[in-house]
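Okay, here's the structure, questions in a sec.
With one protein chain removed, the remaining protein chains of the complex are shown where they sit.
Per-chain numbering from 1; labels A and B assigned in written order.
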Amino acid sequence: MPLFYTFHFYLFGIIAVASAIAFVTRKSPVAAALWLVNTMFALAALYVMLDAHFVGVIQVLVYAGAIMVVFLFVVMLLNLGQASDLADMRSRRGRLVAGALGVALAAQLLTMLRARVPALPPESRVPVNAVAPVAENLFTDNLLAFEITSILLLVAIVGAVVLAKPGGAREDASVVAGGVAGGVRRGREAGA
Amino acid sequence: MIAESLFFSSILFVIGVIGVLTRRNAIIVFMCVELMLNAVNLSFVAFSKMHGAAGQTFVVFVMTVAAAEAAVGLAIIIAVFRHRQTVNLDRLDLLKG
Partner (left out) sequence: MLLQEAAAAGPHPLAGTSAEWIWLVLALPLVGAVINGVLALITEWHPGPFDPDPIHTGEHAVVPSPTLVERAERTTPRLMTVIEGHRPYGQVGPGDHGDHHDRGDEAGSHAPPARHPFLPLVSIVGTGVVLGAFGVAVMAFLAMLRTHPEAPFILRYWNWMTAGSLRIEYALQLDQLSMLMTLVITGVGALIHVFSVGYMRDDAGYARYFAGLNLFVFFMLVLVLAANYPLMFIGWEGVGLCSYLLISFWFTEKANADAGKKAFIVNRIGDAGFLIAMFLMFWNFRSLDFGPVNQAVAALPVGSAVVTAAALFLFLGCVGKSAQIPLYVWLPDAMAGPTPVSALIHAATMVTAGVYLVARTGTLFAAAPAASLTVVVVGALTAVFAASIGLKQWDIKKVLAYSTVSQLGYMFVAVGAGAYVAGIFHLVTHAFFKALLFLGAGAVIHAMHHAYHATGRDDDAQDMRNMGGLRRHMPVTFATMWAATLAIAGIIPFAGFFSKDEILGATFAQARGSLLARSTWLGIPGSVVLYAAYALLVVGAFMTAVYMTRMMLYTFHGPNRTGDAERPHLREVPLVMLLPLVVLGVLSVVGGWLNVPPLLGALGPVGLLDRWLHPVVEAPAAALAAGRAAASHGLELTLVGAAVLVAAAGIALAAARLRPARLVPKVQAAADPPGIERALAHAYYVDDAYDTAVVEPALFTSKNVLYRGLDVGIIDRVFVIGVGWILPRTLGRIGASLQTGRVGSYAWVLVLGALFVLGAFTLR
């Protein structure tokens, strides 16, 4: 592998790890979220370097762009932006034990890795056009899962709306469902 | 590259675990879970380089599910915050036996 590639691979990897560490150790939720976004950017770069261009773009669009934004919205909504005056992190003893557990876990994972992972074959099997194979796999072999995932998203939206309503979750979910159905009808009319 | 990817994936995963164990703020714990999911995504992508596009397909699914889960989870956190005025996990112990 050319040096340029290797160097950048390691660079983005280290950025990801460093950002993750920074994320975990911030007191302020906003700062933590932003460090997590950074981690995701680095991961997107890694995906691209691994010839998963589509996934890399999706990572930025969906994860960094949507999910983390939602997180930040919630933080702002609940006014948790400041570093909390409550003790947010566990005691020193708790942190040490957690660290020990983490080290143990890492050791086990790495041991398993070392035993099993073969080297990269000389030619990667992913063709140069990185989107088509994904699309082909997604819409033929995993079509059912794809459709179900879309329903899952629908359910998630409904659920999120119902749960987060000011009056509580008890209130008419039917009203919400009616609203959603109306929107679907309008879309069909528009499309037909 | 795959070995290195997996290495990074493991490290990120462990950092996420440490974060879940260490932090008490519910939102931050949630974000650590997202970090763990990302680490797993990385390993999927790495393996897809070896075995074809199915890995990336799975990454798409993981992201989708993560999105749904994030939406619902945050909604729950908002609802809980309305009632208990806190997102400190140690205070949310109504299931204490």
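The criterion applied here is as follows: contacts are C-beta pairs under 8 Å (C-beta built on N, C-alpha and C of every residue); 3 or more make two chains touch, one makes a residue touch a chain.
All values derive from a computational prediction rather than experimental measurement.
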* Have a look at A:21, A:57, A:105 or A:157 and name the one touching the chain we're not showing. => A:105
* Structure fact -> Residue list for subunit B contacting the dropped chain reads 17, 20-21, 24, 29, 89-90, 92-97
* Of the residues in subunit A, which ones touch the absent chain? -> 101, 104-105, 108-109, 111-112
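Note that in this section only the chains that are shown with their structure count from here on.
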* subunit A and subunit B: spacing of chain centres that average the CA atoms, whole Å -> 7
* Asked: Where on subunit B is subunit A touching in the complex?
  -> 1-8, 10-19, 21-25, 27-28, 30-32, 34-35, 38, 41-42, 45-46, 48-54, 56-57, 59-61, 63-72, 74-79, 81-82, 86-88
* Structure fact -> Touching subunit B in the complex, subunit A uses residues 1, 9-10, 13, 16-17, 20-21, 23-24, 29, 32-33, 36, 39-40, 43, 46-47, 49-52, 54-55, 58-59, 62-63, 66-67, 70-71, 74-75, 77-78, 80, 84, 86-90, 94-95, 97-99, 101-103, 105-106, 109-110, 113, 117, 119-121, 124-126, 133-134, 136-138, 141-142, 145, 149, 152-153, 155-157, 159-164, 166, 168-169
